[in-house]
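Below is one structure. I have some questions about it.
For this depiction, one protein chain was excluded, whereas all remaining protein chains were kept in their positions.
Up next, chain A:
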């Protein structure tokens, strides 16, 4: 499930017991992180949103590296706290959480499951390539499925979204911009 993020690989094959234990611990931590939702998108895992960069052992603890989405996202200070709490609730306390900026997070890291969940939640998922003058365009209206939509504003309720209107059902909706 976490293989979709290009930064994360759990495919290393090792022979020693110690190496195997490390892999199992990584998978255990990843499975717990998969259950943590973005505070502004209930039910959508931070892993599906491509925010998990890496999990690795460091001295006497495990280091969970998460990606910062937008520099000013208010969730930046909240996410490490809820991730730490989720891990502690599962009995994993020897862990350090950090929010990194390099390599920069991209909407290309959002998994297919993540995109489906965004759509089901009422937010049109990113569709296109993140370059200048191209935030992409929603494939369809999340309410009625119409492809006839128009941009209202490049920004929405959070910096990562644009405001759109469906020309068929006339409902407003939000579009997750390519980034």
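To be clear about the criterion, contacts are C-beta pairs under 8 Å (C-beta built on N, C-alpha and C of every residue); 3 or more make two chains touch, one makes a residue touch a chain; residues count from 1.
Going forward, contacts and distances are computed from a predicted model.
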Select, from "Ribose transport system ATP-binding protein", "Hydrogenase iron-sulfur subunit", "ABC-type xenobiotic transporter" or "Phenylacetate-CoA oxygenase subunit PaaC", the UniProt-recorded name of the complex's unshown chain.
"Phenylacetate-CoA oxygenase subunit PaaC"
Check each of A:32, A:49 or A:73 against the chain that is not shown and name the one that touches it.
A:73
Contacts of chain A with the missing chain: which residues?
68, 70-74, 76, 101-104, 130, 132-133, 135, 152-159, 163, 177, 179
